[in-house]
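The complex is shown incomplete by one protein chain, all other protein chains being positioned as in the whole.
Chain naming follows the written order as A, B and C, and within any one chain the residues start at number 1.
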Amino acid sequence: MLWQTILSGLAVGSLYALSAIGLVLIFKTSNIVNFAQGQMAMLSTFVAFQMLTRWGFPYWLAALASLVFALVFGFFVYIVFLSRLKRAEVLSQIILTLGLYLVFRGVAGVLWGNVPFTMPAAVSTNTVHIGSAVVTWYQLFIMIVTLLLMLVFYAMFRYTKTGLAMRAVSQNQQAARLMGVSLTRIYGATWAVSTALGAIAGLLIAPILFLSPSFMDSVAVKAFAAAVLGGFSSLPGAVLGGLVLGVMESVFGFYISTDLKSTFVFLLIIGILYVRPQGLFGTREVKKV
Amino acid sequence: MTSERNLRMARLLVVALAALAAPFVVMPLGSQMSYILDMSVIFCIVAVALNLLTGFSGQVSLGHAAFLMVGEYVSSLLTLNLNWSFWIALPLSAVVTGILGFLIGLPAVRLSGNFLAVATMGFSFAVPELALKWSGLTNGSSGLMPLRPALGSYVLGSDQAYYFLILACLVVQIIVIKNLLKSRTGRAFQAIRDSEIAAQSSGVRVGYNKALVFSISAGFTGIAGSLYAHYINFVSPNDFTVQDSFLFLAMIVVGGLASIPGSILGAIVINTINQLSSSFGQYSIILVGAVMVLAVLLFPKGLVSLRVPPHARKPRHSSRGSARVTREVESPDVP
Amino acid sequence: MLELDRVISGYGSSRALHEVSLTVPRGSLVTVLGANGAGKSTLLRVASGLLPIWGGDIKMDGRWMTRKSTREIVRAGVVHCPEGRQIFSQLTVYENLQMGGYLRDDRKAAKRSMDQVFSYFPRLKERVKQRAGTLSGGEQQMLAIGRSLMASPRLLMLDEPSLGIAPKLVQEILGILGFIQEEGTAVLLVEQNARLALQHADYAYVLDLGRVVMEGAGSTLAKDSRIEERYFGARDTAM
Partner (left out) sequence: MFLEFDEVTLRFSGLVALKGVSLTVNEGGIFAIIGPNGAGKSTMLNCLSRIYTPQQGAIRFLGENLLRVAPDRIKACGIGRSFQNMELFSKMTVEDNLLVGYHCALPSNPFSEAVGWYKARSREREARERVQRVLESLGIASYSRQTAGNLPYGIQKKVDVGRALMGDPRLLLLDEPAAGLNELETEELGHWISDIKRAMKTTVVMIEHDMNLVMSISDRIAVLDFGELIAVGTPVEIRQDERVIRAYLGQEA
């Protein structure tokens, strides 16, 4: 039984990891925490839903459209709103993304209402036996997609010019500018990619959770938790944080209580931050005077 | 000097008269307006408390919805289960919430803006879940039904009578916070906001003061929770969510950070917009969200900045200093 | 080639540069000297577009460059190697160099530039896969210069390359300035280390409190005792 719990924890955990990577990516390059990330993923998922069930497009096309939407959406949210706040205080950025959270939530409510929908899944939800554990094809699918995405991301960061520039900007913005990098373009690209990651997480989790304007809330808060666990500035940390969180939540839910999952996650964050304020994998920044 | 003082006295008098007259002015407009007025003043208490924490001492909290709920439950349980008087339950809800705030504030000691926001946001998720789960005590989603308090044999049954109770609490809160801000402790809070390192070098215990301000802010929020519970006469795990924490932040940012009049203005504006538009369903949160976005982009210093006399709005001369900081932070390799 | 004409700039509302005029002829090495806080780094920051210009003009090859973005200034061939090295410490040496050639599309030419950098600084070639943060101070400075050269600049603006580096290595690093000049790249060198800079310079300016207070050919200024006095505080007798 423990194995099965761990496996399903890994499946959910990989979704947290995907969202967390999106958060960390934005934070690392532009020092902004995007509280609206979950809502942006939710809207992107609804785009796929609309195409699938209302307009009858095939799944792959709907998913693709949702991704393209997410890329454009993320880019424009940065250019239209966040780029105007470059030098502003942290609090203004928080308020701005929280305001966007409410706007996006409201827009989804107006367009699709608050009744939960069933979102079709990409593959069947039949079960399969792995050793003594019983898992669904869908859980396996989630893990495989996540793994593939991680590889794609790794390659993008490692081998493309934009990926290199993103890493450079996250380390030293001024030096990157001196190389001729346009910060606005890089930030915009980061927001686009991050939103797309959230959208993928949304597409994958919607069939499990039912689709509604609030369906990403619980995932989003856990993505934050995963990012905090990982130190908020480390991509591998975010992945590991997501997986650890998924497994612990699943084990906790199975052996203790499913109703108190959020409480558990919260206590975990507080506890870890108390011991290591920079998160598990973060490094401390020392301010110069 | 004296003319400035007279002006301030006159302004205070006008505000006081307006506050006293308000319930009778809105009475003919129907019960919804009375309700909005009472709720606005309750949220004024929350906003002033949050502004003490965020505006004056620079710590962000997305956990105030949860503090509000803790205050609600403490007060309801004490009056219903133990049959204690409301007048004892009210301060006790502040004490319990304050202690909880201190505990939440302890990790906050070492967290900066964004991390703190995320950690406290978790608290806003955890409390409703606990309230729902712990149904033996809280009665789960069926909720609790605390009663309106009474002064002797006079029950504060009308919205107008209750209004004066809330107003009295707000006035006491403002006096206490103003006293604090003018004293050693309040100065320490503000010093920490502006430069932790300089505060520490001046002998301020940064950790203790951060937890202390968290505790005070949470305590006042607990009072607001108690007032809310006995006003609505119904308490359930769905009363306040993370979204309400967002609204509270919106109140102080729209009104003006580190400003008590700003907190009040922001609370009234945001609450009124929110309540009046609630009949439009989803459009209501779009409107509130848009107000938050526009306020940050258009009036980064809040609504109070609009009435500041021009001579106080001098250009900043200090950016030379800050430019040095950024330059050095960017080159961490050279100590 | 690069002309600064009565440039004014500063931070916030306080001026750090007061009508500074300066010219860097094609293929020459010009140095700007001065004590700490004289405005040397500010001058380079304005020239590379990091800091807004308040007044005056900047021209490159007669083209008006005032208020251009850093990206456009790099495109025009003016590359700024900042004070304190500012390398990307988590990236490898190779990746740092790649970033230097960020705006270049011609891969072959970029490869040639990299080989050139390695011929100047063979140590970098040995450490090409190492994280830049693990290099010694001197190697980091070599990397910073190498990274700037990857953009194949027509003017290299070098800010305090001797900062925090052992004297022996400084000689080695500055030794390559001659080669760079031979390639046809002009150099604008900002230094606190006056004797060292004057050894290499064709022409020198001395800044004090944001104003040019002396200028002249490098060899002339090297013999001028007033330079030393400016550093060691005999300002009153020098005036």
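Criterion: a residue touches a chain if its C-beta (ideal position, glycine included) is under 8 Å from a C-beta of that chain, and two chains touch if they have at least 3 such contacts.
On a predicted model such as this, the values are computed, not experimentally measured, just so you know.
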One chain isn't shown here. Among C:14, C:69, C:119 or C:220, which residue touches it? C:14
Which listed residue, B:112, B:160 or B:200, touches the chain dropped from view? B:200
Full-complex contact with the absent chain, from C:95, C:139 or C:160: C:160
Hidden partner chain, touching residue among B:145, B:180 or B:232: B:180
Residue-wise, where is chain B in contact with the chain that is not depicted? 175-176, 179-180, 182-188, 190-191, 193-195, 197-206, 212, 216, 258, 314-318, 320-322, 324-325, 333-335
Logged for chain C, residues touching the omitted partner chain are 12, 14, 35-37, 84, 134, 137, 160, 162-164, 166-167, 170-171, 192-196, 199, 209, 228, 231-236
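Criterion: only the chains that are shown with their structure count from here on.
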Taking each chain's centre as the mean of its C-alpha atoms, which one lies nearest the mean of all protein C-alpha atoms here? A
Where chain A and chain C are represented by their mean Cα positions, the distance between them in whole Å: 42
Chain-centre distance (mean CA atoms) for chain B and chain C, in whole Å, is 52
Which parts of chain A, given as residue numbers and ranges, touch two or more other chains? 172, 174-175
By the touch rule stated above, which residues of chain B touch at least two different other chains? 330, 332
Parts of chain A lying in touch with chain C, wherever the complex brings them together: 161, 164-165, 167-168, 171-172, 174-182
Under the definition above, what is the set of chain C residues touching chain A in their complex? 48, 50, 69-71, 74-75, 79-82, 86-91, 95, 98-100, 102-103, 147-148, 151
Chain B partner contacts - residues on chain A that touch it in the complex: 27, 33, 35, 81, 84-85, 88, 90-92, 94-96, 98-107, 109-110, 114, 172-175, 217, 221, 224-225, 227-228, 232, 257, 259-263, 265-267, 269-270, 273-274, 277, 285-289
